[in-house]
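For this view, one protein chain was removed and the others were kept in their places.
So that you can tell them apart, the chains are marked A and B in the order they are listed, and the count of residues begins at 1 in each.
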Amino acid sequence: MNIIILILQFIFVPIISPFFIGLIKKIKAKLQNRQGASVFQIYKDLWKLLHKDEIISNDASWIFKIAPFIVFGVTFVVGANIPLFSSNLPIYLSGDILLIIYLLSVGTFFLALSGIDTGSSFGGFGSSREMTVSAIAEGGLLFSLLTISIIYGTTNLFDISSGNIFASNHFILSIILAFIGFFIVLLAETGRFPYDNPDTHLELTMIHESMILEYSGKRLALMEWASANKYVIFTSLGANIFLPYGISYNTGILSIILGILFLILKISFFSFIIGVIESRIAKFRFFRLPDLLLVSFILSIIAIGLIN
Amino acid sequence: MSILFLQFLLEMMFLTLVFLHILKKNSEVVFAYIIQSILISLVLFDSFIETGNILMLWVILCVLIVKVILGPLFFYRLIKRDALAFSVSTYLNSPLTLIFISSITFMAFSKNLLPVTNIIPLHHILLSLSLSMIFLSLFLIINRKGALSQIIGVLSLENSIIMFIIFAGLEQSPGLQIGIIFDIFVWIIISTVFASMIYNKFGSLDVTEMNKLKD
Partner (left out) sequence: MLHLITSSIGFYFVLSAFLIGALGSLILSKNDKYANIWSNFFSILGSSTGLIFAISVMITGKTFSFKFNSLYQHLLSFAFNIDMLSAFFIGIISLIAIFCSFFALGYVKHFYKNYNIGALGFFYNILIGSLILVVTSSNAIWFLVAWEMMSISSYFLVVYDRKDESNVKAGLLYLIMTYVGTAFILFAFLLIYKYTNSFDFSIIKSNINLIPLVTKNFIFIFFIVGFGVKAGIIPFHIWLPLAHPAAPSHVSALMSGVMIKTGIYMFIRIFMDILQPIPVWWGITIIIIGSISSLLGVLYALTEHDIKKLLAYHSIENIGIILLGLGSSMIFNSLGMISLSLLSLMASLFHTLNHAVFKSLLFLSAGSVINEVHTRNMEEYGGIIKYMPQTALFFLIGSMAISALPPFNGFFSEWLTFQSLFQGITQLHSSLSWIFIIAVGSLAFTGGLALTCFVKAFGSIFLAKPRSQEVKSAKESSLSMRIGMGFLALFSILLGLFSGYTTILLEKVGRGLSVFNETFSSISISGNQLFKLNNGFSSIGASSVFIFIILGILFIIFIFKYLVNRDQKIKTGKTWSCGTELTPRMEITSTGFARSIILIFKGILKPSLQSDIEYHDFQSRYLPKSITITFKVNNVYSNYFYKPIQEIFNGLSMKVKKIQSGNINLYISYIFIILIILLYIIL
């Protein structure tokens, strides 16, 4: 039983992530009065890409070739190290917030390098924009998670998710502020509106898509899948840390199943909000993005200040 | 000889210094200096009579030869050969100069300088007088534009210092120290004066050059 739970913890993020990307697309399609593709379309796309042949630029080096594996591998590792459906696992996973943040940075690092590697001007500019956004987002991300860590007195995400956050009303304002900060960073890190437009290949608007422009076949599948994983990682962090309802506190089958259902429900809720946001607002001009990220940073700092 | 006579000699010297300030001709300035030097050798002679030191006689002889004969001769020759180069013009006019002289003298006699002028209480007036002479010589150097008058000022400064030392009593250590300090000052002044003479020489040459260019 324990083995099954562990395997589930490890593969949950990669297995479920394409579904939510499909879900957002579906929600957006509905809001635009379209029928839209099935929510499982992304799985089919990935399957198709995985079985295609590849073309690799002859300017590319081994960085380009290995980057998809590292980027995907990092999201896989991080996905296994955060609380998903249960805060109490058979083995001890450190789940430290700093480790999570910096592990995700490893993925960003290789993603950006692979963008530069082919020598294409799209890739280079995509990397530059990606790094700019992620550098400025880092403060907000760290501080919003830190707020919760300080309230609970631990930086271990599993311990945080097992506590009842609304036990004392004392911190409620801090938590709300930190959540707003976190949500802004979530949009930035997962490449959503108003930071990035995941649907276009228009050079002025894209960040993530331009970095993976040169990829094809298996490697493209991994890159797309990794970004889907990242989306699930961030939303489940938001779900389990800021709204830790329904997460399983033990390893009983029923509570695990309940935990999984709750998590899917919560992420679907996030996806719905993001879908609405993407249908309602336009992408921001690039130089307005830092202001938004600084807002998230400042909100989180205020949140910490309110604790003391 | 009595203090009174010494005081008379010193007052005469003081007068020559005042004249040095007022006089407008180079030759007269040199003449005043000769009188001052003769007076100083008289004072030295007086101390020779009191102590009976033969060495002193040699000193007096040296003073007479250098200060009364050789020095003035040298100056006269300079004046003759290079008459225009020297000037006795001053920065302050005569009445202002006199006011300065009186205020400096007053300062030298003031109570604040009592520790210096009262080294030997008996010689209080003599010391004050020689101190005021030192100040006046310095003021002479400051006030005069011509290099010759400045040199004379330096020389009379030396004279006044000698006066001061004699009346302060050479063997006393504080007096000696003050003497050393003043001597250093004197040497600095002498070297600067000569340096400025050279500077003036070149400066004036330069100016004529420039005037020619203008034509």
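In this text, a residue touches a chain if its C-beta (ideal position, glycine included) is under 8 Å from a C-beta of that chain, and two chains touch if they have at least 3 such contacts.
A quick note: this is a predicted structure, and the numbers were derived from the prediction, not measured.
Novice: Kindly name the visible chains that come into contact with the excluded chain.
Specialist: A, B
Novice: Have a look at A:9, A:87 or A:120 and name the one touching the chain we're not showing.
Specialist: A:120
Novice: Can you work out which residue in A:154, A:251 or A:279 touches the chain that's missing from view?
Specialist: With A:154, A:251 or A:279 as choices, the missing chain is touched by A:154.
Novice: Of the residues A:8, A:29 or A:50, I need the one that contacts the missing chain.
Specialist: Only one of A:8, A:29 or A:50 touches the chain omitted from view, namely A:50.
Novice: Hey, which chain A residues sit against the chain that's not shown?
Specialist: Counting only chain A, the missing chain is touched by 50-63, 69-70, 72-74, 76-77, 80-81, 94, 96, 98-99, 102-103, 105-106, 108-109, 112-113, 116-121, 123-125, 127-129, 131-132, 134-139, 142-143, 146, 149-150, 153-156, 213-214, 217-218, 222, 286-287, 290, 297, 301, 304-305, 308.
Novice: Which residues does chain B use to touch the chain missing from this display?
Specialist: 91, 107, 112-116, 135, 138-139, 141-145, 150, 185, 188-189, 192-193, 195-196, 199
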